[in-house]
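Please read through the structure below; I'll follow up with questions.
All protein chains but one are shown at their positions in the complex.
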Amino acid sequence: MKNRIIALTGVPGSGKTTVLKKALSMASNVSVVNFADVMLGVGEELGLGSDHDAIRKQPLDVQKELQKKAAKKIAKDASGITIVDTHATIKTKDGYLPGLPQWVLSVLNPSTIVIVEASSKDINLRRQMDKSRSRDDDGEVGIELHQELNRAISLAYAAASGATVKIIINEQNKLEEASKTLLDLLGGN
Amino acid sequence: MKNRIIALTGVPGSGKTTVLKKALSMASNVSVVNFADVMLGVGEELGLGSDHDAIRKQPLDVQKELQKKAAKKIAKDASGITIVDTHATIKTKDGYLPGLPQWVLSVLNPSTIVIVEASSKDINLRRQMDKSRSRDDDGEVGIELHQELNRAISLAYAAASGATVKIIINEQNKLEEASKTLLDLLGGN
Partner (left out) sequence: MKNRIIALTGVPGSGKTTVLKKALSMASNVSVVNFADVMLGVGEELGLGSDHDAIRKQPLDVQKELQKKAAKKIAKDASGITIVDTHATIKTKDGYLPGLPQWVLSVLNPSTIVIVEASSKDINLRRQMDKSRSRDDDGEVGIELHQELNRAISLAYAAASGATVKIIINEQNKLEEASKTLLDLLGGN
C-alpha cells in the first residue's frame, strides 16, 4: 500500500488530540507529527531560535521558508500512514491565517483533510476548564465562526490538492464514536 | 461567439437533471456531457474496465490521469455551449471528494459553475421516493451540510479559475422558474 498523509485539524478545544490518541491506541503502522514542532526543529537547525515564539517572530518570508522545509521533511520521512497534526486556520490578531497555504499543501499532498468539530458550547466549556493553556476567549459565537471558516478553507485545500475532506463530529461523551471514525479512515486496523 | 463550458453541479436529489432537461427542451446549440461517462469512455479505451465501479477501483493516480484525459477530451470537443454534468463534491467513505480538482478545473476552464440547490427537506423526500437508485441516506442535516460544503468549494473553484458561481434554487413546484434561470445563463435562446 502507498504512503498516505492525513492532515488532522480542529479548533483548540475541539478534542482533536483526545480523538487522535484514542484512535492511535487501536491503530498500528501510523505515525504522527506535529507540524509546528517540525517547523521548530527546522528553525533550530538553522539557528533561528529554540521555541515557537522565536519562530513566530521571524519575518514572514523566513517563516514561509521554514514551512516549506517542514513540509518537505514530513513528506520525505513519510512511510505508511502519517498523520500531520496541524490547523486549518490559526486565529491571529491580523485575522485567520491558513495552516496549509498552497506552498505547504502542494508538498504535503495529503489524501484527506480531517476536521474534528464539536459544538461551540462544548468547546467553550472545555476552554474555560482548561486554564493551563492560555486559550482564546472567543465565546461561542467566535468558536462557531472559526469552525465555519475552517470548513470553508478545508474545501479550498481540497479543490487545490484533490484531498477529501472528512468532518468528524466529536460529541460530548461520544469519544469512542469519533475515534472510531478516524480509525476507519486509517484503514480500520 | 466563443465556446463556453458550464459546469453543472448539485447533490443527488437536487433536481439537477430535471432542471437541465427542461432547459434543454427550450435551448439550441447546447451540448451536454456527463463527466463520469467521459472518464469511463477514456478508461475503456485504455482497457481499464467497462463500468464505473471498475474505474473507481483503479489506484488514485490512475483515476487522476483519467480525470485529466476526460477534461482534455471535453475541452477539445467543445463547440458552442457545452454543459458538463458533474459534482462539486462527491460524498465518499473517506470524506467529500472534489469533483473539479485543480487539474480538471484548469483544463475545463468553465465560464460558470452552476449549483442546483433545493431545500434539504425536499431533497430528502425525493431520495426516499427514488428507491431505484441506491442513494445515500444522509438525512436532512447531512444534505444541508453537503450543500453548504458544495457552495464553499464552488467558490474555491471560482477563485482558482475566474469562473462565476450561479446558484439556482429548484423549489418544489417551481421547475419552470429554475430551468428558466439556467436557460438565461445559456444565452436565453
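When the chains are written out, they are named A and B in that same order, and each has its own residue count from 1.
The working rule: contacts are C-beta pairs under 8 Å (C-beta built on N, C-alpha and C of every residue); 3 or more make two chains touch, one makes a residue touch a chain.
Fair warning: this is a prediction, and the values are worked out from it, not measured in the lab.
S.K.: For the chain left out of this view, which of B:Ile143, B:Val165 or B:Ala178 touches it?
M.R.: Once the missing chain is taken into account, the touching residue is B:Val165.
S.K.: Looking at the full complex, which residue from A:Lys2, A:Lys76 or A:Lys93 touches the chain that isn't shown here?
M.R.: Residue touching the absent chain, from the options given: A:Lys93.
S.K.: Check each of A:Ile55, A:Val107, A:Ile123 or A:Ala159 against the chain that is not shown and name the one that touches it.
M.R.: Checking the options A:Ile55, A:Val107, A:Ile123 or A:Ala159, the one contacting the hidden chain is A:Ala159.
S.K.: Which parts of chain A face the unshown chain closely enough to count as touching?
M.R.: 59-60, 64, 89, 92-98, 100-103, 105, 145, 148-149, 152-153, 155-157, 159-160
S.K.: Counting contacts across the full complex, list the positions on chain B that touch the omitted chain.
M.R.: Spelled out for chain B, the touching residues are 2, 111-114, 151-152, 155-156, 158-167, 184-185.
By our rule, only the chains that are shown with their structure count from here on.
S.K.: What's the rotation angle, in degrees and to the nearest 5, for a C-alpha fit of chain A onto chain B?
M.R.: 120
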